[in-house]
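Only a part of the assembly is drawn; its chains keep their places, and the rest are absent.
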Amino acid sequence: QEVSIIAVTHGQASDPFWSIVKNGMMQAGKDSNVKVDYRAPETFDMVAMSQLIEAAVNQNPAGIVISNPDPDALGPAIEKAVAAGIPVISMNSGIAAASKLGIKLHVGQEELSAGKTVGERLAGLGLKHVLCINQEVGNAALDQRCQGVTEGFAGGKVTVLPTSADPAEIEAKIQAALTSDTSIDLVLGLSAPLVGERAVAVVEKMGNGDKVKVASYDLSASFLQAVADGKALFAVDQQPYLQGYLPVTFMALNSRYGTIPAGNVASGPSFVTQEAAAQVIEKSAQGIR
Amino acid sequence: MSSIDTPLVEVRNLTKHFGSVIALNGISMVVKPREVLCLLGDNGAGKSTLINTLAGVHQPTSGDFIVGGKSTTFYSPRDALDAGIATVYQDLAMIPLMSITRNFFMGREPMVGFGPFKRMDMKFADDVTRDEMHKIGIDIRDPQQAVGTLSGGERQCVAIARAVYFGAKVLILDEPTSALGVAQTSMVLKYVNQVRNSGLGVIFITHNVRHAFAVGNRFTVLNRGKTLGTYEKGAISIDELQNLMAGGKELQVLSDELGGTI
Amino acid sequence: MSIVADDKIKKTPADERLKKASVATTLLRRPELGAVAGLVLVTVFFLLTANPSMFTLAGIMNFMAPAAQLGILAVGASLLMIGGEYDLSIGSMVAFAGLVFGAALVVWQVPLSVAILIAILMAVVIGVVNSQIVIKTGLPSFIVTLAFLFILRGLTLVGLKWASGGATQLRGMKEAAAGSPLTSIFSGDAFQGLFAWLASNDLIAKFPNGTPQVSGIPVEILWFIVIALLATWVLLRTRFGNWIFAVGGDERAARKSGVPVVRVKTVLFIITALCATLVAVLTVLDAGSTDARRGFQKEFEAIIAAVIGGCLLTGGYGSAIGAFLGSIVFGMVLIGLTYTSIDQDWYLVFLGGMLLVAVMFNNVIRKRVTGER
């Protein structure tokens, strides 16, 4: 019988980051010759996600891969899976709760701690005022990115700017923020394709690239081009492809041979800067990086 | 109070403005028990506005309003209903999607049961509806049928039957016969007659002078928001009344031209 | 008074101008008919395409849980829609009520019963505010409650940051509520003893470790059923129900007939807010946490469920049982995809397609049966 693995995450299939995760999972499924189903609620909805996990449990797959941004809300469903004897691997978020819930291992890094690392790096560059642009306020995973930066950015100020994902609105709001508060010296996007690229465009249009720098979470071809051209400082890479690929591979191996790594796998964050950017562009355009 | 001469409803110097429009400009009127008061007048004379004010739909801009000998103000149609004034509106005030029974008892539902189990007495309501409609000459197949599926005339009859059933003291009918066929009209006029004889006061609005003459005891003619005069049945001829209703315009020429049958 | 001669009777049961008249037709004329048809259609679809585990006991509980949460909202929304108004703020209300309830539990640390009371009070206040603005200004409720969709969602964000000290997630409600006798009414599964007994006698499936796969009926499903029945009773058998239909059918006519329109609308807005609060309490206690996205877009799902259930968008027509069935249809479509092998990327296409098919099918059936055109 075919080995079936179900992945339930909190990221919609249309989210750029999560579409890469999904691509990784699908490729891993192909490579390891297992059937992978990717499921996610259409918005950041913990209640719906726990129901999706329960639906996965009912189908008795060989393994379940989950992201775990709210261990309180998802805990009971995960425990149900464990009770049913289905191995669970968590990825992206939820590292702290993994062992308590009986999860085999965790791949990836907590958004909050990733944010801290970014904040520390920015502080190290001598920046003073970060504008953190959140295109989906209320999505706890995104909120944690800004919160982490705030915690890591010792001695400086972080302002959160909520927007929608509409490019015109994002550009106009960045321009408004930059004109009304001239102390801002870094614009940080939480998504390179949705926000980072727009921020680069605004700073270029306003002609103050020497004063205001741009950085962003995640990768996108155009943003990497901007990094390579020196218009942006760096892109924060959590290697979503790995976050998707590895758990599926581990699950496949586990179901076939009963092997599983003994410890968590940290997939990020790493920083893509000017030197490395050019090589990643092509892979990014295909939804791999 | 039970004297024939104590008015059920009296209106003194009523005015009603809608924004810049002066719809009623000093109306006085009296309704006594056991009589049909016909309210006559041209289109836009203010008849509907007057009875809407009587029924609590509009609040008067100024003027006194005496019900059963006491000065009263109605803040909503419910107040008027509670004071025993039942109205058949020109627009009928019925909900097409609701059943005949539910329309019939709308706002005055019969209840049965106690405490949390208090509920509408549907059987009683259905029975009363069927009975009352039968009395007015319509045999409905199913009281749960939606009012929207009835013909205009049938709908008019439901509204009239409802008002009569709940009309404790005064029954107001705004152009009840305008959409009705000959048979239904006769039935409604006969009904008005009966209601009067049972001791209620009736206000009857119509554009048809013959209908007015058939049932009316007194005729109050409105013109452009004012009372033109009130006439006892014996004191005025049908032609004089018709001329008054037309707002004093000379109808003779026209009427002659068409053979004098209007 | 038998003043009517028999020959005056206009319509006799055997009217020659009617082609046929059947008793079944009357039964089938109920607004929820279409929803039943939609439910059958969707069930058949999933029976054919989905993993058979979808229709095991566990699978049914699984899609009934979201259906119940949506359904509680949809029943409230359907009453309001029948009354001629919308409330687009219920989704945000779920989040806001969750915040208030959660903050009461973990920040002010009041007992569960008091926290629920505070949440209910807040729901009443918001229901009154919504209704008063709609009634006083005469603006369409669509636009007024749309404003509150934004306002309540925004207040939730602000409140969460305040309550949690900077995060958009508030946790620890399960621990705070533990021990209260009310907990079992608002969270967990009911009839656990029964299910354990059934499992031990091998009457229902169990996990390898011997516990039953379904440990009981989630309380939200019971709430859902109770509320749907209650709403149906109110609509069909009480004076207030008659008033709801009247106000939604024609507000002016209802007022003229002595229906207290303002009171009816106010109560309806309060009921919707209370339904949202109930869902908030249920999900917060279930999840033990709340966040700023709770209830996102639930207002539309509730309206969709009510429409699938036969409510007219123009008011005055519909049923609570229809909304109940509509929610189950929606819940099945929502979760059902997980049991099929359809790619998640197609999820929205699938959802939209099913919605369209269900509503069209519903419509065709209703027209066919009622002969309406």
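Going in written order, the chains are labelled A, B and C, and every chain counts its residues from 1.
Everything that follows uses one rule, which is that contacts are C-beta pairs under 8 Å (C-beta built on N, C-alpha and C of every residue); 3 or more make two chains touch, one makes a residue touch a chain.
A quick note: this is a predicted structure, and the numbers were derived from the prediction, not measured.
Q: Quick one: state the whole-complex stoichiometry, one entry per label shown.
A: The structure file's complex resolves to the formula A x1, B x2, C x2.
The rule is simple: only the chains that are shown with their structure count from here on.
Q: Based on Cα centres, what is the most central chain?
A: C
Q: Counting only C-alpha atoms to place each centre, which chain is farthest from chain B?
A: If we average the C-alpha coordinates per chain, A ends up farthest from chain B.
Q: What is the distance in Å between the mean C-alpha positions of chain B and chain C?
A: The separation of the two C-alpha centroids amounts to 43 Å.
Q: With chain centres defined as C-alpha means, what is the inter-centre distance between chain A and chain B in Å?
A: 72
Q: How many angstrom between the C-alpha centroids of chain C and chain A?
A: Using C-alpha averages as centres, the distance is 34 Å.
Q: Which residues of chain C are in contact with two or more other chains?
A: Residue numbers touching two or more other chains: none in chain C.
Q: Give the list of chain B residues in touch with chain C in this complex.
A: Touching chain C: residues 55, 57, 76-78, 81, 87, 89, 91-98, 102, 105-109, 111, 118-120, 122, 134-142, 144, 154, 183, 187, 190, 194 of chain B.
Q: So in the complex, which bits of chain A are touching chain C?
A: 6, 13, 22, 35, 37-40, 42-48, 50-52, 54-60, 70, 72-73, 75-76, 83-85, 137-140, 143-144, 147, 150
Q: Which bits of chain C are touching chain A when the two form their complex?
A: It comes out as residues 51, 53-54, 56, 58-59, 62-63, 65-66, 69, 153, 156-157, 166-169, 171-172, 174, 207-209, 211, 213, 283, 286-289, 291-294, 296-297, 334-335, 337-339, 341, 343-345, 347-348.
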